[in-house]
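In this view, the complex is presented without one of its protein chains, the others remaining in place.
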Amino acid sequence: MRSDERYQRGIAQLEKMHGSAVQAMVENIQALSPDLARLTIEFPYGDVVSRPGLDLRTRQIATVAALTALGNAPVQLRAHIDMALNAGCTRDELKEVIIQMAVYAGFPAALNGMAEALEVFQARDGTGL
Amino acid sequence: MRSDERYQRGIAQLEKMHGSAVQAMVENIQALSPDLARLTIEFPYGDVVSRPGLDLRTRQIATVAALTALGNAPVQLRAHIDMALNAGCTRDELKEVIIQMAVYAGFPAALNGMAEALEVFQARDGTGL
Amino acid sequence: MRSDERYQRGIAQLEKMHGSAVQAMVENIQALSPDLARLTIEFPYGDVVSRPGLDLRTRQIATVAALTALGNAPVQLRAHIDMALNAGCTRDELKEVIIQMAVYAGFPAALNGMAEALEVFQARDGTGL
Amino acid sequence: MRSDERYQRGIAQLEKMHGSAVQAMVENIQALSPDLARLTIEFPYGDVVSRPGLDLRTRQIATVAALTALGNAPVQLRAHIDMALNAGCTRDELKEVIIQMAVYAGFPAALNGMAEALEVFQARDGTGL
Amino acid sequence: MRSDERYQRGIAQLEKMHGSAVQAMVENIQALSPDLARLTIEFPYGDVVSRPGLDLRTRQIATVAALTALGNAPVQLRAHIDMALNAGCTRDELKEVIIQMAVYAGFPAALNGMAEALEVFQARDGTGL
Partner (left out) sequence: MRSDERYQRGIAQLEKMHGSAVQAMVENIQALSPDLARLTIEFPYGDVVSRPGLDLRTRQIATVAALTALGNAPVQLRAHIDMALNAGCTRDELKEVIIQMAVYAGFPAALNGMAEALEVFQARDGTGL
């Protein structure tokens, strides 16, 4: 498959996950580096997350768990909590995933992950979504 | 609830997740430290994973994702891949979660997680389970 | 022991470690998630830190060392530096622990840990404590 | 560009970096997961490391530094030390990079990285390469 | 060699790497802890980075790669991106190193590293350097 097909599939996948927020998100990364923006759209979204074999809700559970456990990517954790809600995860389910990370990565990781989640929830309430 | 109730609930939860392998697992941790064994049964299993609000399959997806991403707990990753299969995850779903971690924690984490998964799959094949 | 006994023991332990700041701290975590707040009081404080076998000063040395080395939980590091001072650690002892982390986790971890320590010291000076 | 072009470019890049060892390396990853093997050839080698703008020697310096600092991927660190030697880095240069990681990630990371390097050096001496 | 010789060599090395910004940098660390400031000058700069065997440009490539991959030291990453530019690395080379870290430490590490790089580039543009 041609690279621009991967790019288009990545954008389509992002739109499925992020709705109308995609354009601003892509522009933010392009402002950092057009090359990294293209790779971010092609590989994570065009090649991996768009694979069949796992529904989007389950994929977002996995990503929220991993980013909470790693604890050093709050910007991306917030974006993926937002996308998890878009994919049909409930707020309570995401809180439950984050609480579970206290077991595997310690309480600071869980507490900080929960603070990021609350920030996302409040931003959505503010916009009525 | 009394502490021995938490302990019993933890053991019951472990049996639900780990079947006949629980006794050997508990004895292994008790040989390290009876106190840490008791806390491991009471908190992760008695207090957290046994909470309602998330089905066991989803909980195991989250744990396999986190331990693959952290990359420094192969013993526990293997145990949780095994419990994920017990909880109804398919081998292909777990491989998909591990592949996805290449995006969030890098290819070495995904490759090493996949090697642990394969070891679990082969051990189960060897025992016919 | 019943769960509310663990909770009460956790609160008592927190008051011993954190004095009059406990109520605000607990309310902050409850605002994130009442469930995670309860688990944080019951397990770290009610089950672990309240165990005999290690004095509070030594426990706080261990926690400040670990959080400095991990380097991704500045909020919790500041809280534990504060509790370490309450437990009788001197500022110079804590600086010494943080300097030592340069050996085991690198200079960025030590420099960032020291910056958090200074922030705690200045906040206490500002309140005359 | 079509996906099989990326795959071929990835294989070509791997052959440039890894010489006659590529076939065994690819077969090892395919045995874990054909899908992860394909993604590993296409993205790291076909998309990223084959980019112009940085010579291969510099790329391998960066990767050896990062994997030494992360400290949880010894298999991949050994493979990249080997590829760094193939790319023209000297043993002394790689030792120097690893020593430098003591500053940024602590002495355990540097000591463990050095042990992996020595293992690679000895394997090459054993085969006369 | 006497300790004040190491200190002087460290300062000289820092001046070579950081130019006129050294005094402010040293004063910032001294304000945290005079002892940690002295150790930071003596060991990383006086003992390690000043060693022969690796040119400064290569050393900075290694450090930018490692700090991007670790992902928990943004202050130090920005300082070393700045020093890498002083050592002759181009902006495009540093972006290339950071993009490569997506492979070994995941996309969040690369995206966050790129954001720090952009901040450094903009600060230099602002001062005309």
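Here are a few things to note about the model shown:
Each chain carries a letter (A, B, C, D and E) given by its place in the written order, and its residues are counted from 1.
The working rule: a contact is a pair of C-beta atoms (placed from the backbone, for glycine too) under 8 Å apart; a residue touches a chain by one contact, two chains touch by 3 or more.
Note that the structure is a prediction, hence the values are computed from the model and not measured.
Seen in the complete assembly, the chain not on display touches A, B, C, D, E.
When the missing chain is restored to the complex, the residue among C:Ser3, C:Gln30 or C:Gln100 that touches it is C:Gln100. Of B:Val26, B:Leu67, B:Met101 or B:Ala117, it is B:Leu67 that touches the chain left out of the display.
Annotation: of D:Leu14, D:Val48 or D:Ala110, D:Ala110 touches the absent chain (contact as defined above). Only one residue from C:Pro44, C:Pro74 or C:Pro108 touches the chain missing from this view: C:Pro44.
Of the residues in chain D, those that touch the hidden partner chain are 70-72, 95, 98-99, 102, 107-112, 114-115, 118.
Interface residues of chain A with the unshown chain, by the touch rule above, are 69, 102-109. Touch with the hidden chain on the side of chain E covers residues 1-3, 6, 35, 39, 42-43, 47-48, 51.
Just so it is clear, only the chains that are shown with their structure count from here on.
Touching two or more other chains at once are residues 35, 39, 43-44, 48, 51, 67, 70, 72-73, 76, 99, 102 of chain A. Taken as a graph of touching chains, this assembly is complete, with every chain in contact with every other.
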